[in-house]
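Of the protein chains in this complex, all but one are displayed in their positions.
Chain naming follows the written order as A and B, and within any one chain the residues start at number 1.
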Amino acid sequence: MIPARLVDCTVVRRTVRRSLANGQRFDGRGLGDVRPVKVMCDVAPVAEGSAQAFIGMTHVIAGVRLEAAPPVADHPVEGVLHVHAGKDGARLAWAVERTLRDTEAVDLMRLCIEPGRTVWHVWLDVRCINDDGSLVDACVLASVAALATAQMPRFDGGRVVRDERIGPLMVDGLPVTCTLGLVDGKLVADLTREEGTVADAKVRVTFQPDGALAQVMASGRGTLSSDKISQAVALAKRAAPTLREGVLAAVARFKKA
Amino acid sequence: MPFVCSWKVSAVINRRPESLFVDGRRLDGRALDALGTAVAETGIIPQADGSAKVERSGTKVLATVRGPHEPQKHEDDLTHVRCTIDVPSFSGPVQHDDLTERMEGALCSLVLFDDLPGCVVDVRIQLVASGASVLATALAAATLALADAGVPMRDLVAAVDVVIVHDAQGKRFIALDPSEIEGTWASSTITVCFTCHRGDLVLLCANGRQSQDELESALTLAARGMGAVSDLMTDSFLRRYATRGEDK
Partner (left out) sequence: MARILVKPRQLVVPGTPLASGVVGGAAPGTRLDGDTLYATVVGLASVRSGDVGIIPLGGPYLPSKGDIVIGIVTAVRGTWIEIDIKAPWSADLGLEGGDDRRPERGWRKGDAVLATVTGMDEEKHAMLDISGMDHGPISEGLLIDVPAPKVARLIGRSGSMVGMIRELTGCTIIVGLNGRVMIQGTPGGQLLAARAVGLVEANAHTHGLTDAVRVFLEGERRD
């Protein structure tokens, strides 16, 4: 059942904050529970790869486009990853790009066409369709699904030939990101938009495809003790499989079709 | 880093078909006056005041509406309907330079703001995939999203493209509702938009070269297809409220 929509105002924030501090959530979830996750691939068939992802009512779309162009000056044999999230999306794009780089999800060394002259540029665009919290996590799911199902076009005689696809873009497994909030000392997984407004701090935990910890980023008021960080990582680790399952299932369905 | 997304280069490399009309049929087997399939759905984005999704000919468009609302104090542009469009790189090649202006013109002539003094409405078009009939599909999505938001309008609109395609001998044929490949290689594309119930012409855009006769034939062909396109628009609401019963 879709939960009723809360009005964003001072009194509601106060009530939500108090509820979270008592371990209660508006949609009845436990503090460590993630909302239903759904990922579907190939939402934009004309792209090299694409996917849409839902976490609860949060809905995002990601798509991958490959172009051939000169490499960046200091990296003559490496492909280039560009992440964009539309107008006003700079922060979101940065967060997604950080996740993909830190987990080396795309092996840029394999994207060289002619050393020093031509490399593949991976244009990853993400767009938020509906924001009900956990936006970065949803964008990472959609991005990874889009990259994992992207098919490389052929490069022939100085031109990109999109009619023919020569194989998958190499993606080394599926990294996952889980964002938690700290509310009055309590750690909460997968914050809705309203819950996000009352969080004192946010912790974003990124895992490598094999489950190893890749990165922890904390932001917000006050400081987080190392104890709290450990707790956050543990909570995120319990939540990560739900998120990863969504992508795995979508990629498997896509490959079967 | 100087870099230009090479859409035009890609389109040239895709091989131009020798003929778009073979043995009396179009490449996808349709007759010249046959519509392709399309999908329309409304109310899909809870946070928006109104929303709709339309898919046709490889084009997928999401429209969201905010309003009606008063413009911000510093704004002096009182155009009733303001359109913006987002074209992510994965959506494909599309010439959308004046898409929003054309849409604003058509939509402004539809909305009734007599009872909404001083109000404006924002329509945001999110392109997800661009195949053929981008303007027509965007207009359909915008109209449905406006209706979903409860913005009073004269009518809904039905929009469709008509293209002029060649066969191998260079003979020209006029085809309704182009497929993706027809949309890419047509010599001329004409977008036509009528109001659904009254059949008033709201928009006519022609790209490419066509004679007066061809233009008139195109309009007639479009008018013939409008009934089905109108039904698609109305059906999206009928399906959604299908289980309507007595309110106690």
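Going forward, contacts are C-beta pairs under 8 Å (C-beta built on N, C-alpha and C of every residue); 3 or more make two chains touch, one makes a residue touch a chain.
Quick caveat: nothing in here was measured; it's all calculated off a predicted structure.
For the chain that does not appear, the touching partners among the shown chains are A, B. Across the entire complex, the residue among B:L156, B:L203 or B:A218 in touch with the chain not shown is B:L156. For the chain left out of this panel, the touching residue among B:V22, B:V39 or B:L112 is B:L112. Residue positions on subunit A in contact with the hidden chain: 1-7, 9-12, 15, 18-19, 22, 24, 26, 28, in rising order.
Against the chain not displayed here, subunit B makes contact via residues 43, 49-50, 67-70, 112, 115-119, 147-156, 195-198, 233-234, 237-238, 241, 243-248.
Keep in mind that, in the parts below, only the chains that are shown with their structure count from here on.
Our note on geometry: subunit A versus subunit B, Cα centroid distance of 31 Å, whole angstroms.
Those residues of subunit B lying in contact with subunit A across their complex are 1, 3, 5-6, 9-10, 13-15, 45-47, 58, 60, 62, 86, 88-92, 126, 128-131. Subunit A meets subunit B in the complex at residues 2, 5, 43-48, 50, 57, 59, 61-65, 67-69, 72, 84, 86-87, 121, 123, 125, 127, 129-132, 146, 159-163.
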